[in-house]
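Every protein chain but one is kept in place in this view of the complex.
Entry: subunit A
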Amino acid sequence: MLRRLLAATLCAAALLPIALSASPPARAQQAVTLNVYNWSDYIDPGAVERFQQETGIQVRYDVFDSLETLEGKLSAGRSGYDVIVPTSEPTFARLIRAGALRPLDRAGIPNWKNQDATLLERVASSDPGNRFGAIYLYGSVGLGIRPDKVRAVLPDASLDSLDLLMKPENARALAGCGIAVMDSAIDVLPSVLRWLGRDPNSTDTGDLRAAEQALLAIRPHVRAITASGSILDALATGEYCVAMTYSGDAIQARARATEAGRGVEVAYVQPKEGAQLWFDMLAIPADAPNPEAAQRFIDFLLRPDVMAGITNEVRYPNAVPAATPLVEEAVRGDPNVYPTPEMLSRSFTAEVLSPQAERARSRLWNRFKAGR
């Protein structure tokens, strides 16, 4: 009895600071309130407005800027959110395994059928049977570049390959105008393995050592290894001339740079070697206070016209084919936003790794960051 009490006290003590910092949103008294937790700059504000008008459900919209923030809050439990937008790997898959998500009730989401079946199949490696998430938006990992600056130092380099970053002679030439790599092993290592001609999801020690050597060879020329959000800002202001980051971030940086009109030109390179695809998923936490409203919100987002509005705003593709004709020509015609079927066939996704394999990779990543 005493031991139990002690264990319970310890447990409560361990959770106390977390519970305090998470500060769950207050429960609604009468009107239904839906708590949404999404990436920053990642929705059409008009869509939220419309949902509130149509349903009378109040939306409390909150944003995060890294998966670490999202996972940190959810790991503590009782986050108070009804809809969250984790990325397929690693966060979405891990939350499923931790039992932190609630299975979707497809009967309550009639628009579920609007999703592209082949894309859903790709997410199934993270979520067998697609039980826990609908696809919100997706994208690839590649290089955000300043073509004029790259051309100035490497007039002959082809701007369609990871060679631009991973060949040491190129990296050396580009070091002067700034190279950045996003600080995310899961988004960088698979592409490096693919570039080396290995399995992107390899856990083989030899493959990982080869990837480490390739990364360490360019390491002296890398100026920043930082969060993708800061890379977006810095790309837009012209801080780097080559940055390994998410497609949509590079494309958003391009839009911001054009807006600023200071002569900074940004382009996105989807590696011809085959790019890593990732999916941001609409999911409901297991302890969501308002799962019914959450289902209605997900159903609303999967409408073709709503999805098209979101893609027009944030320039990431969605997985609702019926929305494509409603997307602006300039966005849907850009192969860097909407990959061509040929590009899609060469793309790959990150797979679930064992905790040991994850740890081996994170140590490799630490050594890359430290440069030794």
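Keep this in mind: a residue touches a chain if its C-beta (ideal position, glycine included) is under 8 Å from a C-beta of that chain, and two chains touch if they have at least 3 such contacts; residues count from 1.
Here is the rule we use: contacts and distances are computed from a predicted model.
Visitor: One chain is missing here; what is its name in UniProt, given the choices "Metalloregulator ArsR/SmtB family transcription factor", "ABC transporter permease subunit", "Formate dehydrogenase major subunit" or "OppF protein"?
Guide: Missing chain, UniProt protein name: "ABC transporter permease subunit".
Visitor: Touching the left-out chain: which of A:E68, A:D105, A:D305 or A:E328?
Guide: A:E68
Visitor: Would you mind spotting which of A:V222, A:V242, A:A288 or A:L301 touches the chain that isn't drawn?
Guide: Answer from the full complex: A:V222 touches the omitted chain.
Visitor: Using the touch definition up top, pick the residue from A:S158, A:T340 or A:N366 that touches the left-out chain.
Guide: Going through A:S158, A:T340 or A:N366 one by one, A:N366 is the residue touching the chain not shown.
Visitor: Going by the touch rule given at the top, which residues of subunit A touch the chain that is not shown?
Guide: 3, 7, 10-11, 13-18, 66, 68-69, 71-72, 74-77, 94, 97-100, 176, 178, 183, 185, 222-226, 234, 237-239, 355, 358-359, 362-363, 366-367, 369-372
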